[in-house]
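Removed from the display is one protein chain of the complex; every other protein chain stays in position.
== chain A ==
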Amino acid sequence: MAKNNMEINATLGSVSIKQKKKTSQWTWYIFLIPSFLGIILFMVYPIFESLRLSFYQSNGTIENFIGLDNFKTVLTSGPFWNSVWNTFYIGIFQILITIPLGFIFASLINSTARGQNFFKVIYFLPNVTSIVAAAMIFAFVLHPEMGIVNYALEAIGLPAPKWLADPSTSKWAVILLAVWHWIGFVIIICLANLQAISAEMYEAAKIDGASGLQQWLFITIPNMGGTFAFLLITGWIGALQRFNEVYVLGGPNGSPARSIQTMGAFIYERGFTGFEFGVASAATYIMFMIILVFTFVNLKVSNMKL
């Protein structure tokens, strides 16, 4: 009898725990509803609506189904491929400059005995500055006649470019801004990895007679692989979506002469200034495919597992 009672109690106990778990889950699902609703309304729905629009000629109210014509329009558009070129050009040089430079700065900061936190803050400050505000300031910094950069270049006898007023140098103006803005983030990430490398490895290398440079080349750099891969992928995704700074510096059509118009700006120009929502949606999906393929290649190249 006693045994039976115990069994009943045990059964009741397990039922109670199950009920408790169910109740607990139910409660937390309620808390997730606002987030889910937000995701469904502001992410999932627009993604599918944009896909639908890409098959229509649409100005927001009047719509005609035109099949794949929007994709054809975008893929045969000179300005679109010009915007792809600009996006990659600015992205490549931003990454090629920032990651190595950030790593070098991080190594130097890591090797200093004093003031590490000071340097971390100084270099990270640009990254917490709004890119829109930074772009507005850079327009003055790179002013062809009154800018501090040209003042410095002239002071040391170098030619002063027109920067944003010349299509041949405007992309480099954006690259400078992008490097300045991103380098703090690169430094902080690299520093985190540098501080995680085992001190025993350096001690062993010293005992074997390795110089500081050799330690850096053969211990530090190989141990940074994961960080470099992470920076490469996040850097590329950010670079391919570039919009804010080029919009502030060159407007939706990337003045001068579309020289800094990125894919994001092309979509904005066609969608929100020309009311060609179908063309803009098609361009968005083409941009999505480009980012997808390029990120896949990046993952393969960097051997990174996500």
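In this text, contacts are C-beta pairs under 8 Å (C-beta built on N, C-alpha and C of every residue); 3 or more make two chains touch, one makes a residue touch a chain; residues count from 1.
Note that in this section contacts and distances are computed from a predicted model.
> Between "Cation/acetate symporter ActP", "Extracellular solute-binding protein", "Hydrogenase maturation factor HypC" or "Probable glycine dehydrogenase (decarboxylating) subunit 1", choose the name on the UniProt record of the chain that's been left out.
In UniProt, the chain excluded from the picture bears the name "Extracellular solute-binding protein".
> One chain is left out of this view; which of A:Val84, A:Ala139, A:Leu232 or A:Leu299 touches it in the full complex?
Of the listed residues, the one touching the omitted chain is A:Ala139.
> Just to verify: which one of A:Asn59, A:Thr112, A:Ser130 or A:Ser211 makes contact with the chain not shown?
A:Asn59
> Just checking the interface: what residues of chain A touch the absent partner chain?
Where chain A meets the chain not shown: residues 16, 19-20, 23-24, 26-27, 30-31, 34, 57, 59-62, 69, 73, 78-79, 139, 143-146, 162-167, 170, 249-253, 255-258, 269-270, 272-276.
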